[in-house]
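Single-structure report; data block below.
Excerpt of the complex: some chains, original placement.
Note that the chains take the letters A and B in the order they are written out, and that residue 1 is the start of every chain.
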């Protein structure tokens, strides 16, 4: 990995601090996601402004499914490398790699790999989408692969709509290990530090809040040290602007022998607009695992299902779980 | 250049930043409360360690009712002056004054005055309360007045217990301007920065979270720029330690023509303790007012009462409101 050369790649690094981690010293997945998005936003915005015309900002619209390969610890230096890997007429793909370096031993490990999609919005008129200057590909094959990824995500984004379900409600005195017992919500008033140059919340800030709630749900369910194992593809349906109150709610949908799937919903509403329109901005599934003192996975208590819709969500989660397992095995075989 | 004068007084100052304020530029009351408590904790801890014996930490047990006299703005410098004004065998009173200075015009205004009670806890054994070294009073009259304040708060602390009500619940689709409509909750995972020395949350951190929730409740009710006008006496019933999840919930109890009273409850529970014992750590009443563009008070929409217990809480709030009004008038007359 080399130092920032071209406008289309970038490297960030930062020491992980106590506030970035839980009490055991594991850096929160949300902190990693936030760094990844900051790098993506810089490299994307910089690229979209290399041409003449209105100034614009790269706006996150989608993060592909991402896996946390190794836990990162306090005192380690996280190196985030971002590179533009595909451009369509109105969107661009940034691939990001996170290496964690123990500066005392020199050991390095690959902590995360992610792919993000951005759309450039004019600074004059946020609803106007601008053209993306094309990049040059090292080979026709790389371009072809990029186009396939582009088509695949486009189709998925059209299919997936924000889940516009009712407010999550829970029984007053839930029993331990039920869905209602661990369900958690937080509200956050969007402040200046959460926002881009525009007055819109960085996608990374939203992901950090989502990871925080998911982590509390997971810890309440199993009362152990928990870490983010993966995040499903996330689509950002609506921009959230300054002065909004964001409500982030998480609930368990599925529990396997050693993992928990948590659905997280993000709703936003303006504090000062009288009409008080509340909208579903983002939704995603986070998977957490429980670790013992030596960072080995622990068993997770089973989930007590009480209602019909909980069973339906459990079955859907189980299907996702099995699908991912099949994919992982296929990937392994291909690599052999 | 001189070093901190006496061990029993202290001055802190800091420029107010964008992140300390709402979008209109008014610094959040919670930021002021947090600075006040930091000053109190330093001066109290320093005083209790001037003698030989076990090292100890001043632990906040009570804040007297405090009024926000003037709003503070971004870019102003807040000067917080703290002084020990009374000591009993096991507790001490710190009086704190906050001046806001506009460094461009030189204008200064008194933004806040507060009184806090601390109890020294041994660093070896947090449950052991230590002796407080006595201070010297400038006059017998000052000592007498301090003793009266001490007796008064002692009696109140014995009387007030944490309100051990059930979890606040709200109807699924509440109508605007009802109690359920604006009720809000946040959860916060206690991190290292919340607890400096010891492994217990600073009282100031808790007050900041309480103010944040109360502010969201108030803004949801009237959709305007709102600021903290006052906080009732707060008793800290239980210490909250690192690794806890704190749930802070606020709901409207009373609305007058130009003010809103919000009850805020703080519950804490350990994330990693299997028994998952939840406890009510703090409860208090915050009063907010709504301001127009020139910082003049606006009318507040009336509160729609739907349930019997809401009416009961409204009447109690009204009684507190009238009591405060009488007190304020009496104070004014005394000063004339």
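Keep this in mind: a residue touches a chain if its C-beta (ideal position, glycine included) is under 8 Å from a C-beta of that chain, and two chains touch if they have at least 3 such contacts.
Owing to the predicted nature of the structure, the values given are computational and were not obtained by experimental measurement.
Here 2 copies of the chain are placed, and the complete complex recorded in this file has 3 of them.
By our rule, only the chains that are shown with their structure count from here on.
If you average the Cα atoms of subunit A and of subunit B, the two centres end up 36 Å apart. Of all residues in subunit A, only 18-19, 22-23, 166-167, 169, 172, 176, 184-189, 191-193, 212-213, 215-216, 219-220, 223-225, 242-243, 245, 271-274, 276 touch subunit B in the complex they form.
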